[in-house]
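Let me give you the structure first, and then I'll get to my questions.
Missing here: one protein chain of the complex. Every other protein chain is in place.
Showing subunit A:
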Amino acid sequence: MLDFHLLKALHTAAGPRTLDVRLALAPGELLALSGPSGAGKTTLLRLLAGLDRPDGGFVRFGEHPWYDQQARQWLPPQQRPLGFVFQDYALFPNMTVRENLAFAAAGPPGAGPLVAELLELLELGALAGRRPGALSGGQQQRVALARALARRPRLLLLDEPLAALDLPTRLRLQQVLADVHQQFGLTTILISHDPAEIARLATRVVELELGQVRQQGPPPPAAPGPLLGRVVAVLPGGGLRVQLPGGAEADVPAPPGRACAPGDELPLTVGVA
């Protein structure tokens, strides 16, 4: 599906290095990139997206060459069918949520229904008329994801999309990401430092260090045992307010077929609402 070998000069804290990474991704794979800062993770995503020019190598997506140094081929980002979610979300402040999505979807016919579908899928309907400046971090993150999907990409590149969010929001968006990856038939590369997140989402982890692949393989299993939350209150309407291990609180739907009272311990799956 995605097959690349990329070379690029890196300026790291340890002096100049060369990013030199060769990887192949199968269709539907969700690859996590991890490693210390300065390892070249963001650079690698930017090279794949065509936002920076590599010094050498190639990028092939399916049958299509996106970049080939020897053949002097280079597709600009506009012509690569990918979605990029930036670390700072990069939502257009002059447009509402709906306009951000519509701008991204403009072009292919049937964009209108897609925008509506994405607004619903990512639970953005109530926020559609708002501007990004009036949204929380988690909401902006969902808009950024929806906007990247509005172009119907085949490759999704995510630069630490969840790093800045609190734990409940992060857990919830991990589920959204997993769903979206499945539902849109995407091949995804995700930069993440969170072992639990990687264990939950990724099919493979690649660890970079100073521009090289240090190790790769299936993600190590998550911390043993299910994540437990303590019920703080039963909310009107049947939901539960749960305190998570980190001390943060989240509202979750009550597990079916089980009555809960404050003080109960509850195993939490990824799907914290």
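Simple rule for what comes next: contacts are C-beta pairs under 8 Å (C-beta built on N, C-alpha and C of every residue); 3 or more make two chains touch, one makes a residue touch a chain; residues count from 1.
As a working rule, contacts and distances are computed from a predicted model.
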item	value
Undepicted complex member, UniProt protein name, chosen from "Transglutaminase-like superfamily protein", "Na(+)/H(+) antiporter subunit B", "4-azaleucine resistance probable transporter AzlC" or "Molybdenum transport system permease"	"Molybdenum transport system permease"
Touching residue (missing chain; options A:L19, A:A32 or A:L82)	A:L82
Residue among A:R131, A:H193 or A:R241 that touches the chain left out of view	A:R131
Touch residues of subunit A, complete complex, unshown partner	49-51, 76-80, 82-84, 86, 88, 90-94, 103-104, 107, 131, 133-134, 147-148, 150-151
